[in-house]
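Note that this complex is displayed minus one protein chain, with the remaining chains in position.
Entry: chain A
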Amino acid sequence: MQSTPAVEVVGLVKRYGTKTAVDGLELSVPRGSVTAVLGPNGAGKTTTIESCEGYRRPDAGTVRVLGLDPVTQSAQLRPRIGVMLQSGGVYPGARAEEMLRHTASLHANPIDPALLIERLGLGSCGRTPYRRLSGGQQQRLALAMAVVGRPELVFLDEPTAGLDPQARRATWDLVRELRADGVTTVLTTHFMDEAEQLADDVAIVDGGKVIARGTPEELCRGGAEDTLRFSGRPGLDLLSLLKALPPDSAAAELTPGNYRVEGRVDPQMLATVTSWCAQHGVMPDRIAVERRTLEDVFLELTGKELRP
């Protein structure tokens, strides 16, 4: 049982009218891991998550969550998962603590709501009704509601959208703690740093398909876009440097005295560059290796133009 993935999506297709929101998507989430589903607006992230939560009936393909069909076996699945919708989900007139206590009362072995109230800084909500809470307070309440029932698996749809940096950190800490306690997390996000910080696995989704997946490191290592920067005397002869480097490397003086070398940055390349500097009597100042970030990978894969 433990060996089957927490989530297994095979060939998922979901259409709304003539629009195909998800087009043959594949996703497998190992138990106990944090998986980030990353993608631009309209990529199919929410439809995918909502298919796993049992809200959407697939037009084709299969979805299994904890080994169950989320649509036909919803009654068995629902007690075992925690769900945070992208927005809403709370009675407009309910108070934060009241709603969290109520959600806890629907579960057999809930976490003490007071602990979550404290952890997520919801104590300040007091008697304010949900509709008058700030966006960040509403998000944190929805997160608390997703985890209060001690689920095996939580789905968080854009959990940190609209949060201030402190609340974002608190959310990240909570996700890390979920992972440490053996809870599987699937989250969608627009934030590359969030995926890099939290995820064991990243699935980049665009046009209703997974177009890349791997650990954040694997995805960032993928291309040949690593760069090395240093500064020194202006007007150095870069041709002699290029002769010493592997053939697919490139070097340029971006502004007088500021140099950039592109290629496969490894210890050998670094040694080549520094010894070349030594030969030319140049002290390479502010030498720095720059790796591709997930954001670079993301923009390469999904394009830089704005989506409609």
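Everything that follows uses one rule, which is that contacts are C-beta pairs under 8 Å (C-beta built on N, C-alpha and C of every residue); 3 or more make two chains touch, one makes a residue touch a chain; residues count from 1.
Note that in this section contacts and distances are computed from a predicted model.
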Candidate names "Transport permease protein", "2-oxoacid:acceptor oxidoreductase subunit alpha", "Acetyl-CoA C-acetyltransferase" or "Acyl dehydratase"; UniProt protein name, chain not shown: "Transport permease protein"
Residue, one of A:Ser3, A:Thr18 or A:Asn109, that touches the chain absent here: A:Asn109
Chain not shown: contacting residue from A:Gly93, A:Gly162 or A:Gly303: A:Gly93
Those residues of chain A which, in the complete complex, touch the missing chain: 53-55, 75, 78-81, 83, 85, 87-94, 98, 102-103, 105-109, 111, 115, 145, 147, 149-152, 176-178, 180-183
